[in-house]
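Note that this complex is displayed minus one protein chain, with the remaining chains in position.
Entry: chain A
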Amino acid sequence: MRRVTATDDAHDPGRRDFLFLATGAWAAAGAGFLAWPFISQMNPDAASLALGSTEVDLGQISEGQVVSIKWRGKPVFIWNRTKAQVEEAKKVDLGQLPDKSARNENLPSDADAADANRAAPGKENWLVVVGVCTHLGCIPLSNSGDFGGWLCPCHGSHYDSAGRIRRGPAPENLHVPPYAFEGDSKIKIG
């Protein structure tokens, strides 16, 4: 009778290796599928995703004033800019901006950072931006900094009167959230 030993595998290494690899790959795929619910549960839940929109009455915001509205847990700045502030923002040469994109969710993503693409359409005194520094998420201080807009106190990012990054570590202009006018003096954010 032929003795069966552990070294018998050596007669047909290809078949045994294939079985090992296939079993291992199957187990790895299974582990991956099992791991996914453990990872995915940390993502925003249905209630957070369902967060609605916010309506704001602009009538109470006087010229030059910035108000801060909470939308999706973050502040949104609404600034009724003065003529001088608008002119100052328009004068800026686009070539000297660190971020040349409009960052405006209401426009195509290739729009440039001209003031017209940042301000409300047809109502250039209104500037609506998410009040979260694009560096590390602090809330910038209004009417501060060297460029007449915002200054982030955390790491020293300066934004101009169109909410565009001018100096400091922030990589992007303040984001313009999706919003629309409902009548002359009311907007709906989100």
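In this section, contacts are C-beta pairs under 8 Å (C-beta built on N, C-alpha and C of every residue); 3 or more make two chains touch, one makes a residue touch a chain; residues count from 1.
The criterion applied here is as follows: contacts and distances are computed from a predicted model.
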Per UniProt record, name of the chain withheld from view ["Dihydroorotase", "Glutamate/aspartate import permease protein GltK", "NADH-quinone oxidoreductase subunit N" or "Cytochrome b"]: "Cytochrome b"
Residue in contact with the excluded chain [from A:T54, A:S68 or A:T82]: A:S68
Residues in chain A touching the chain absent from view: 39, 42-45, 48, 51, 68, 70, 72-75, 132, 134-141, 152-156, 168-171
